[in-house]
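Apart from one protein chain that is not included, each protein chain of the complex appears where it belongs.
Letters A and B name the chains as they come in the text, with residue numbers starting at 1 for each one.
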Amino acid sequence: MRTPTVAALSGWLRDTSVYRSIVRHGVEDTNLNRSLVVLENLFLHVHPVKVREKTLRLGHTFWLGGITLACTGILFATGILLMFYYHPSVPQAYQDMKELQFVVDNGLFLRNLHRWGAHLMVFAAFAHMLRVFYHRAYRPPRQFNWVVGVVLLLATLGLSYTGYLLPWDQLAFWGVSVGTNMVRAAPWIGEPFRFLLLGGHVVSENALLRFYVLHCVVLPVTLILLVSVHIWRVRKDGGVQGPPEDVP
Amino acid sequence: MSSSDPMKRRDFLTLTGVGACAAAAAGAGLVTLDFLSPKVLFEPPTRFVAGTPLDFPEGTVRFNREQRAYVIGTSGGVYALTAVCTHLGCITRYLSDENVIACPCHGSRFDVEGNVVHGPAPRPLPWIEVKQDTAGNLVVDTAAVIPAGTVLRV
Partner (left out) sequence: MSGLPPIAVVESNDPLETPRRVALVHPDIRPAVRRSEERMVMTFPHLIVREIILFQVVTIALSIAALLFDAPLQGIANTTETPNPAKAPWYFLGLQELLHYFPPVVAGVLLPGLVVIALVVIPYARVNLTAGPLWTGRGPRALLGVAAAILAVAAFAAVFDCWPVVVPTLAVGAAMLAARGGERGGGTRRAFARVTLPEWIMTWFVIVASVLTIIGTFFRGPGWSFVWPWTTFRTW
């Protein structure tokens, strides 16, 4: 009797009506099926069915936008997991950090992943911006996408800054105090804006809760929406543009 | 292709790659589940001191509201029942004139040994552990269920 091979098993699986109700395209290695993999999937169909081969090379864009997006995914996953053990109140927040680091299994690892992912994301976003600039990939028709990108950079910095306060240790508290004091220097709107941001005159429980909501809800939603617009516009503008010689 | 042909290199590499991804995903899933399962709980302790054997002569039924337990004295000793109704979790109360434990939510009634005498409760009230510490005090543990009828002789 023939031992069932992996290929035979997966072939049988693909023939079942349940599988075919979920995945509607065939498995033969045809360009039609390859197109359908992209077209019939909600998440994948932001891609065009074909891409320019040049754009796949590492040196074309150094994949910096992709690195930033990968960091975003990792930060969302680790951030949500960390939320299961964190109360945004004083002094519970600090005690939760201790609990995460010393009591919860893999708490230290996930917190570290979150922190270094955040640093990498800020750095990669800057590097991506510089790459686009030096390749002059902001020229028409890509102008507005550059502006969307600048807003995304500000959102990234905002996410990093709001998250910085959440551990409620000396580093967090005074780092944010210094930053919000800089805001005060703005004429007319500085002080009111700082009052709104902190929910008061000083960095306190109110500030922690506001930063928590900004960090976990407002800014992530903004990021997702704007990243979607950003990637959609790249697609509509003909794909990523690499070195200027690439442009006819 | 017959199953005795050596696997093509492409298929081997595909299998290895997909297998590695599957292993990593499974590992990540297990790590996540382990992370989410708390090892330290901040819930209040379930053991409490109910008093001394002298506080429970025959016929005494004491209701401890915070711990949700009845501590009952009989001629043979002391035992304890949980006061949480087995139907849907409401706190019962002891009606001394009728010598019955009644639940206000859906009308379940239990006798002082926990057996259901009326109402929708599916199971009798569990008996919970009573021990004596070195000083002779009675210590009840509401989380430790023991077989019905086990009375601590004091």
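A few points about this structure:
Convention: a residue touches a chain if its C-beta (ideal position, glycine included) is under 8 Å from a C-beta of that chain, and two chains touch if they have at least 3 such contacts.
These numbers were taken from a predicted model, which means no experiment stands behind them.
Shown as candidates are A:74, A:103 or A:229; the residue that touches the absent chain is A:74. In the complete complex, the hidden chain is touched by one of A:86, A:168 or A:211, namely A:168. Although one chain is not displayed, subunit A still touches it through residues 31, 34-35, 37-38, 44, 47-54, 56, 63, 66-67, 70-71, 73-74, 90-91, 94, 97-98, 101, 108-117, 119-120, 122, 129-130, 133-134, 136-144, 146-147, 150, 154, 157, 160-161, 164, 167-175, 177-179, 181-187, 190, 202-203, 237-239, 241, 247-248.
Going forward, only the chains that are shown with their structure count from here on.
Distance between subunit A and subunit B, defined via averaged C-alpha coordinates, is recorded as 43 Å.
The residues of subunit A lying in touch with subunit B in their complex are 2-3, 5-7, 81, 84-85, 99, 103-107, 110. Subunit B meets subunit A in the complex at residues 2-3, 11, 15, 31-32, 34-40.
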